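Quick one: the structure is below, and I'll ask about it shortly.
Note that this complex is displayed minus one protein chain, with the remaining chains in position.
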Amino acid sequence: MRLLTKYIFRRTLQAIPLLFIISIISFLLMTLAPGDPTAMYQNPEAGNEQDFTAIKEQLGVDQPIYIQYYKWLKLLVLEGNLGYSFQDGQPVMDKIVSRIPATLTLMGTAMFIAILLAIPIGVYSAVKKYSPIDYIFTFNSFLGIAVPSFFIALVVILVFSLKLEWFPASGLRSNFDTFDLKDRLHHLVLPSLTLAFGLVASMSRFMRSSMLEVIKQDFVRTARAKGLTERVVIYKHALRNALIPIITILALQLPALFGGTLFIEQLFAWPGMGRLSVSAIFIRDYQVIMGTTMIAAVMVVASNLIADILYALVDPRIQLGKN
Amino acid sequence: MSTTTTKTKTDTIVSVENLKTYFYTEDGTVPAIDGVSFEVKRGETLAIVGESGSGKSVTSLSIMRLIPQPPGKIVNGDIKFNGESLLIKTEKEMRSIRGNRISMIFQEPMTSLNPVYKIGDQISESIIIHQKKSKKEALAEAINLLNLVGIPEPERRINQYPHELSGGMRQRVMIAIALACQPELLIADEPTTALDVTIQNQILQLMKTLKQKINMSIMLITHDLGVVAEMADNVVVMYAGQVVEQGDVYTIFENPKHPYTEGLLKSMPSAEKRIGKLYAIEGVVPNPLNLPSGCRFAARCEYATALCYDEMPDIQKIGNEEAVRCWKYTHRWEGK
């Protein structure tokens, strides 16, 4: 256990330069691109040059980029403060923290559904390679990769919400008085299934190829030569080995999943981080965009760490901290 | 050949009769085994010798009925185990034979064990399914087996993972797994090829001792004539999916009939003839998708005549226990 703590500590230290680079890239992109965060205050009819200068000064965007960045970084390092929203002056951290549970619920559920479906699909496709059902699954996953997530969302809303009226199409809940689990789950169904759709498609492909790789290994032949049933050979001997690379792939999918969440939250009016950043983008609220990007990056980095720890747990050949 | 069907015990443990196992690939049919016949007697060690691609491994997998299907298929012939055909057995019946009455060890000890399970679990697995023992009893048995195959500190080893063991140790573990249910036949597919020379010898000696101890037969698949000389009672030489010569080990070594066997023996390094270049048979194995219609060895054979290129010779008996597939030993031979 002490080894684990040490490992986590070391990995966290290693993540700092990475996050540093990420912050620089994001900051540069935002500030170098032409555009003006004071635009939202501009009203061609009223107001004059003077006012904007004052606002710019107040927001600090009149200063050179490196000073802006230095200030931003100093505030973050010394106080753990991600700055204040240009829009309403609220601390960015507070805004994000209030949105994280919704996003995590959505992403977690989608991932859970995806794993639950993709593993058996992938295993079946690999074991019954080139069977009609494998072709059906293969075609479906190609389809899942080809359909834009917003399009799926539209179809799903159209069919299951507007036409059939089975599930609500927007928001986190209808019951605002108390915590109503049934109500919450009812709202969660469509957005999480939509988000899971693309994920199932790509994960089941990975699972299939990982499984195909494993079932031609020598130890699978050994297992068969022992007289084990095909079930035991596949689900005990092959599956556990095939799952090992999937852990990494799951972690690698996370940034893409964040991208998908952005649309899903937008279309299903799901009050999460994605929706927060999309609205921040439209009003050029740099501080909020910067904050959500950094938090998302931290989540990605953290999930990579978790993936590596899980990796070491399933694969006895891997020891934490050794290559 | 024994045709009696007294329930389990016959003198011949396995008889392979005119076996043909083909692989159907996108590019055409590969006759990996093309009419192979031989038998393994109780208590004997039969060596199957040949270059890679000669069909020796496919032969062993055919006996185990572990040919991946598709693309592979046993298209003709029969395999009898104690007089009973294995080809008509159900998959369930086959499972009760695999790992129990016929066991197998493979060439690659490094990859033949499952990396994510402990040694003890991998050995006890077959004890549990074949002998219906509890997990605890099976683990105790696993410790005995590790002792038997000469692994020190077996109590500690059963809790280790394969990657913690050396190649030689892993091959011992493979042997322990194979012997777990005291099989009547052990098929060893190049068991020492991947190991270094000193370890090779240890493993071969171990197999010899264990064979006596539990009175099993061994079908040893190898390309290494040194191993054959060390271990075998009888030898089957295979080339391009066919048996080209078979006989007892002394006759084969002292008086090889087939030009291919001759070449193999000549290319064997030996202590006496240290001087000079090592002999190598010229040419390559024919493309299995495009086999010649005549003798498959003709293109590499120094005695080959027009007859050899035109017609495939049959395998025929010479003397009591010997057989060879070569025109040289027929009345039609008039060549060099």
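In order of appearance the chains are A and B, and numbering begins at 1 in each one.
We take it that contacts are C-beta pairs under 8 Å (C-beta built on N, C-alpha and C of every residue); 3 or more make two chains touch, one makes a residue touch a chain.
Definition applied: contacts and distances are computed from a predicted model.
Asker: For the chain omitted from this view, which of "ATP-dependent Clp protease adapter protein ClpS", "Oligopeptide transport system permease protein OppC", "Assimilatory nitrate reductase (NADH) alpha subunit apoprotein" or "Ring-1,2-phenylacetyl-CoA epoxidase subunit PaaC" is its UniProt protein name?
Answerer: Per the UniProt record, that chain is "Oligopeptide transport system permease protein OppC".
Asker: Check the options A:Pro17, A:Gly80 or A:Pro132 and report the residue that touches the missing chain.
Answerer: Reading the full complex, the residue touching the unseen chain is A:Pro17.
Asker: Per the definition of touch given earlier, which of A:Pro101, A:Pro120 or A:Pro148 contacts the omitted chain?
Answerer: Per the contact definition at the top, the residue touching the missing chain is A:Pro148.
Asker: In the full complex, which of B:Asp27, B:Glu91, B:Glu254 or B:Glu334 touches the chain missing from this view?
Answerer: In the complete complex, the chain left out is touched by residue B:Asp27.
Asker: From the listed residues A:Gly108, A:Gly171 or A:Gly259, report the one that touches the chain absent from this view.
Answerer: The one listed residue touching the chain not shown is A:Gly259.
Asker: Tell me which stretches of subunit A touch the chain missing from the display.
Answerer: 17-18, 21-22, 25-26, 29-30, 33-35, 139, 142-143, 145-151, 154, 157-158, 162, 169, 208-209, 212-213, 216, 218, 221, 252, 254-256, 258-259, 262-263, 266, 277-278, 281-282, 284, 289, 292-293, 296-297, 300-301, 304
We adopt the following convention: only the chains that are shown with their structure count from here on.
Asker: Could you grab the centroid distance between subunit A and subunit B? Build each centroid from C-alpha atoms only and quote it in angstrom.
Answerer: 53
Asker: Subunit A touches which residues of subunit B in the complex?
Answerer: For subunit B paired with subunit A, touching residues are 64, 66, 94-100, 103-104, 106, 108, 111-117, 125-126, 129-130, 161, 163, 174, 177.
Asker: Mind listing the subunit A positions that touch subunit B in their complex?
Answerer: 217-219, 221-229, 237, 240-241, 244, 314-317
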